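For chain A:
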Amino acid sequence: MSQSQGTQPFVLFDNVQKSYDGITLVVKSFNLGIDKGEFITLLGPSGSGKTTCLMMLAGFETATHGDIFLDGRSINNIPPHKRGIGMVFQNYALFPHMTVAENLAFPLEVRGMTQTEREDKVRKALDMVQMGKFGGRRPAQLSGGQQQRIALARALVFEPSLVLMDEPLGALDKQLREHMQFEIKHLHEHLGITVVYVTHDQSEALTMSDRIAVFNDGIVQQLARPADLYERPSNSFVAQFIGENNKLKGIVKDLKGETALVEFTNGQQAEALAVNCEGIGKPTLCSIRPERVRIGSQAGMYATEGKVLELIYLGDHIRCRMSVYGDDSFIVKIPNAGDGTMLSVGQTIRVGWDKNDCRALDA
Partner candidate 1 sequence: MKLKPIFAAVSIATFSSGLLAADMAKEMTIVSWGGAYSNSQIKAYHEPYMAANPGFKIINDESSNEAVAKLRAMAEAKNITWDLVDVEGPDSQRLCDEGLAMEMDFDKDLAPGKDGSTPTKDFGDSLINKCFIPQIVFSTTFGYRTDVPEWNGKKPEDLCAVFDTKTFPGKRSLEKRPKKNLEWALLCDGVPKEKLYEVLSTPEGVDKALAKLDTIKKDVLWWSAGAETPQRLADKEAVIGSTYNGRLFDVIEEKKQPVAMLWDYQIFDFDGWIVPAGLPEDRKARVLDFLKVSTDTQHLADQAKYISYGPARASSQPLVGKHATLGIEMAPHMPNNPANAKRYLVNNIEWWSNNEDEMNKKFEAWLAK
Partner candidate 2 sequence: MEQLQTLNGVPLKKQIARALFKQKVRALLLIAPLLIFILITFVIPIADMLMRSIDNSIVSQTLPQTTTSLESWDPKTAQLPDEATYTALYNDLKQAVEQKNHTKLGTRLNYENSGMSSLFRKVGKDVSKMKEGVSYKEQFLAADKAWGDLNTWNLFKLYSPKYTDGYFLAALDMKKTPDGIQRLPESERIYLNLFARTIFMSLLITALCLVLGYPIAWLLANLPMRTSNLLMILVLLPFWTSLLVRTSAWKVLLQQQGVINDILVWLGVISHSGRLELINNQLGTLIAMTHILLPFMILPLYSVMRTIPPSYLRAAKSLGATDWTAFWRVYFPQTVAGIGAGAILTFILAIGYYITPELVGGTQGTFISNRIAYHISSSLNWGMAAALGTILLTLVLVLYWVYDKIVGIDKVKLG
């Protein structure tokens, strides 16, 4: 990943490793370049190393090995308060003994700004998050969403070029969370700042990010744009972690260019897009998104028989559990198009998909 000085990205993790106990590596080998103005999300289950990476960038953890560059400078030996990185914490970390305005003024004060300057900036920051009237309140007098906005404003008020967010929406209810996702996204676009965002919520990541780094087991499994990540997961972990997914177990029988012939557990064979196959005779996991499965007359060329096991009415679509290629947990999302397509449990129906939507991955 090392690049020459001139083209080096804004933030660069260069072969970063981290271990707490000297026995296991929490972060195994992390390489990531972030461009200015980018919104990058580190996504992964808890314990995958994503927060550790964020903390190393913020300066609260030191890398066991490797370098982190910010704007071309190695920041390994720069203490957190000199890095000038804004940060939003999981539980907001608003100082409970200060008013909202005092909280916002704090970073300005430690930077030695005059009072008038501070008041001006605090007012602007509060207006920016539509909290102009709340300057005199204490954090405890605010709702979760309001606290979230204040935390955001505080991380932005001193105009850092890089803002880190550590699961900032985790404590909010679903509706508020979705609303805040858009607000953060808008602020990011509006201010042109670089954001590194940590979450374990994949839909949040998909909604907000320019690029997503999916973490598991201390390694980045895939770094890609949201659409690519969803459409073209490069391994079975990513496929499973991002969105809903049908997994058909099988063995690679043949490999021709981009096409793999897979034999499933019930003996039937079908072609799939060979993305991450180890070779002929090796096990594989074919991943198909539920919404890409077609049924009945719409099923195309790569079709087989499926038996309906369960139907759940979900309003905009109907969730149908079927038995396909010997897998009883095969899910199909049938759009509620109002065209009267009615299935019944026990019915056998044709099921099919585009060959490129069935991705043969590592087992």
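Operating definition for what follows: contacts are C-beta pairs under 8 Å (C-beta built on N, C-alpha and C of every residue); 3 or more make two chains touch, one makes a residue touch a chain; residues count from 1.
Picked so that all candidates are chains of the complex that A comes from, given by their letters.
Because the structure is a prediction, the values reported are computed rather than measured.
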item: Among 1 or 2, touch partner of chain A in the complex; value: 2
item: Contact set on chain A toward candidate 2 in their complex; value: 58-60, 79-87, 89-91, 93, 95-97, 106-107, 110-111, 154-155, 158, 164
